[in-house]
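For this depiction, one protein chain was excluded, whereas all remaining protein chains were kept in their positions.
And then subunit A:
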Amino acid sequence: MISLSRTWAVMAKEFIQLTRDRLTYAMILLLPIVQLLLFGYAINDDPRSLPTAVLVQDNGAFSRSILTALDNSGYFEITLQARSQAELDRALARGEVQFAVMIPADFTNRVVRGDRAQILVEADASDPSATSGAVAAIASLPQQALVRELTGPLANRAPGTQPFEVVVQRRYNPEAITAYNIVPGLLGVILSMTLVMMTSLGMARERERGTMESLLATPVRPLEVMVGKLTPYVLVGLTQATVILVMARLLFHVPMSGGWIALGLGLMLFIIGSLALGFLISTVARTQLQAMQMSFFYMLPSILLSGFMFPFRGMPEWAQIIGTAIPVTHFLRVVRGSLLKGVGIENAGPSLFALALFVLVVGTLAMLRYRTTLD
């Protein structure tokens, strides 16, 4: 059976060692502060084929032309034909699509009558670099979409006037402030950097210092070692998250529009997942140097392919597949969703599930890898 006393033995020991190491404090506090300041600038890109949901309430010929034009621009890929406004909104809130396009029922009629026809475009601007190029493409839609039609039956319309108007709404981050996107992203990157790295050193350090032999000579069980070793670092993770969120609010005025339950859950799952991964690495690495190298190996895709550095939708498919396997990706979605969109637990569900799955798989692997002998 799992013994509380044995778990507590490891936990107390680990906590004392943690607080005795000055470098730890630097890592916990300085790292997030420095990184947050460093990354305060924009990272831009021009991603294409962004997932788009459309709600077409008008079945005139012009609607089809507009959809074709959207497609031809290269920026949009229609992934969802919504049947109701609610479905459209949900897809956007969940981050399943970057854009929601709504063509109202009387669109064709209004174009023909020249009566201020409009289509509505909602952009998820929480990651502004992902949407800026596409938003620009939408602006030129009225000139291009209906060129053929307007030279035919509607050629007698007043030249120079637009056949219809595109109303673009940036949702979640209307001013397209990059810091709003970067800062929540940094939360994920800094947490994984600190937590994976610190815990990955754990067993290797015991091995290098020779204390592993004493530890393994005791009847302590793998799960007791893991829980005992990782729990103090949950506190470290929560401390860092607090520092980052407070700074994000004070320095960058990042909106915090609710979604606290999803954020809290995502944070816990992400912290535990990162710690479990660190522990897994430490059961594989023979030396602290190896543990460091493996942590770096994990950090690279976490920064590059998670949607932190480059917009996730803008990455090639293979990169998106790798990105999907990385917890930071899902954590970013939860954080952006809750801070910028205020989405509730039901919309954060898929990301939270992915994080929970990661915890389970990596935790199990770590337990299987852990040896209670020196063999």
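Things worth noting here:
The rule is simple: a contact is a pair of C-beta atoms (placed from the backbone, for glycine too) under 8 Å apart; a residue touches a chain by one contact, two chains touch by 3 or more; residues count from 1.
In this section, contacts and distances are computed from a predicted model.
When the unshown chain is looked up in UniProt, the name that turns up among "2-oxoglutarate ferredoxin oxidoreductase subunit beta", "Anion-transporting ATPase", "ABC-2 type transport system ATP-binding protein" or "Cysteine desulfurase" is "ABC-2 type transport system ATP-binding protein". From the set A:Val220, A:Met256, A:Ile322 or A:Ile345, the residue in touch with the chain omitted from the display is A:Val220, counting the whole complex.
Summarising the interface, subunit A meets the missing chain with residues 3, 5-6, 8-10, 12-13, 16-17, 20-21, 209-214, 216-220, 372-375.
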